[in-house]
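Coming up: chain A.
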Amino acid sequence: TMPRAARAAVPGGVLRMAQTVPAATLDPMKIADGGGITTLSQVGEYLCFDMPNLTLAPQLAESWSPNKDGTVWTFKLRQGVKFHNGATMTADDVVATINRLADPANGSNALSAFSGVLSAGATRKIDDYTVEFTLDAPNGNFPYYLSSDNYNAVILPAKEGAEFEKNWIATGPYKYESYTPQVGAKFTRFDGYWGPKAIADRIEISYYNDIQPQILALQGGEVDLILQAPVLQSVALLNDPNIQILTGPSTAHEQVHMRVDMDPFKDARVRRAIALCLDRPALVNGMMKGKAAIGNDSPFAAVYPSTDQSVPQREKNIAEAKQLMEAAGMKDGFEVTLTTEDYLELPEYAVLIQNAVKQIGGKITLQVLDQGTYYGDAVPGKSPWLDSTMGITDYGHRGVPNVFLAAPLASTGTWNSAHFNNPTYDGLVASYIAALDLEAQRASASQIQKLLLEETPVLFSYFYDFVSATKVGLNGVIPTAMGQIRLDQASF
Partner candidate 1 sequence: MLKVALRRFLLFVLTLWLLSIIVFLASHVLPGNVGRAMLGPFADPRAVDQLNHELGTDRPLLAQYADWLGGFVQGDMGDSFAMRQPVAPFVWNALGNSLRLALLALVLVVPLGILGGVLAALFVGRPLDRVITVGGLSAAVVPEFISGIVLILIFGVWLKWLPLSAAAPADAGLLVQIKYLLLPSIPLVLVLFGYIARMTRAGMIEALDSDYMRTAMLKGLKRSTAIRRHALRNALLPTISVVATQTVYLLGGLVAIEVLFHYRGIGSLIYTAAQKKDFPMLQAAVLVVGAVFILASLAADLIYAWLNPRIRLGGGE
Partner candidate 2 sequence: MTDATTPALAVEDLSVSYRVRGGERQVVHGVSFTIGRGEAYGLVGESGCGKSTIAYATVGYLARNGQISGGRIEVAGRDLTHLSGDELRHLRAGAVSMVYQDPGRALNPSLKIGRQMAEVYEPLGLGRREALSRAAEMLQRVRIADPRRVLDRYPHQLSGGMQQRVCIAMALAINPALLILDEPTTGLDATVEAEVLDLVRQLRAEFNTAILCISHNLGVIATLCERVGVLYAGTMVEEGTAAELFAAPRHPYTVGLLRCLPQRGRRKDQGPLDTIPGFLPAADLRIDGCVFADRCALARDLCRTTPPPLFDLGDGRRSRCHFWQEAPDLPRTEPALPTPAPVAADAPPLLGVEHLSKTFHMKGHSLKAVHDVSLQLKAGETLGLVGESGSGKTTFARLLLGLVAPDQEGSLQLDGKPLPGLLDRRSAAEGKALQIVFQNPDSALNRAHAVRRIIGRAIGKLAGLFGAARDERLLELTRAVRLPDRTLGTKPRQLSGGLKQRVAIARAFAGEPRLVVCDEPTSALDVSVQSAILNLFVELQAKRQVSYIFISHDLGVVRFLADRIAVLYLGRLMEVGPAEQVFSGPQHPYTEALLSAVPSIDGRRATRIRLSGEIPSASDPPKGCVFHTRCARKIGRICETEEPPLADAGPGHVIHCHIPVEELARLQAAAAQESAASS
């Protein structure tokens, strides 16, 4: 692609983006899907912004710091930030926004992120531009919880925030022009923006039911970019000379859980044997067309700064796998049903696992459910996701591995489909989360990584990139793996 400075950006013009229809309303407190996040990210901003390289950039906060044990965090706010209605943003707005999100009575979508971290009323104004957060437990990565990573945490005016959908008042480089549910949204440049003014006059988002029509629209020239192009569905774009592909690292991945409390996976050797069957480079280069990074059966993706890169990578080794099986008394193989959802490449991935496990005599029956059925009521006993012996679940990007470490793997984790119950692990995770500096984090990470390699309750064989596609010549687009997209500095 062209270097950014090759051509001076010409102000003006319209950028047209395709996105999947928002699944629900655009109340920042409630949104939970790509369509909503993307739309919202045109007008809304966070205290800090999780950049594509997973480092936090200041946005509405200029700086932040923890107390000694990481239980209290203090954020210094940016001055001179104007809301779209002309009011100036102050600590009152931040406090109101965050408290609203943390209050269970509001049924906010951020509840699950804040639970055990930040309670309602724990946010306090120190002065007009300083806010203090008192945590439920020590947390070294707390700023990520207030960053774009926690996409609900858009800072809204204290007063009008509760009825955001009326006129969409926030602080972003674009302001609301119109929104037609299911059809699209339009935004115009906000001239009172605190940072560099946006280049394009307007942004137009068109909603599509599916990714395929988005691809057609991009290729047909009806839109300028697609924010999120799952690799398997957008192969058609990869070799189109009129299209440029933006690839960003992400920690999104597919978890293959194996229930440690059920046959045939009670024996960790069986779980390891299965892990040894996978040809991870082939998965990444073949199925994922190179748009992924190899995983090492723990949530610690290589992009996380805290990951211990020295832990040896697990590689395909059928001989060893067979030995393990024999040692576990399962020389003749096993039979199991692999349940998953019909989403992205999961069915294909399931087929590949099915084929791979054949090498050690594993006979896998596939059961692909629609998403709703797969997750069921999301409580044990009413959810194939949490009940199946073996399953694959898609996990979206997280800027820090905390959620990945706790919810699906900790013994108290609410998404623990593997039913993994290991006190050592729980302890390691607690110390990781509490660790305030990278060194300490990495030390815990290393131990976790090794423990998980040994136990292997869940396969993490790759972390897939965040892929966006634009017309050739469109520069300055900043997509995040979380689903936000900054277009203010984008232009042809």
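The candidates were selected such that all candidates are chains of the complex that A comes from, given by their letters.
FYI, a contact is a pair of C-beta atoms (placed from the backbone, for glycine too) under 8 Å apart; a residue touches a chain by one contact, two chains touch by 3 or more; residues count from 1.
Note that the structure is predicted; figures quoted are calculated from it, not measured.
Interface remark: chain A makes contact in this complex with candidate 1 (options 1 or 2, touch as defined above). Chain A contributes residues 21, 23-25, 30, 32-33, 104-109, 111-112, 115, 181-183, 208-210, 213, 216-217, 219-220, 222, 372, 375-379, 383, 385, 415 to its touches with candidate 1 in the complex.
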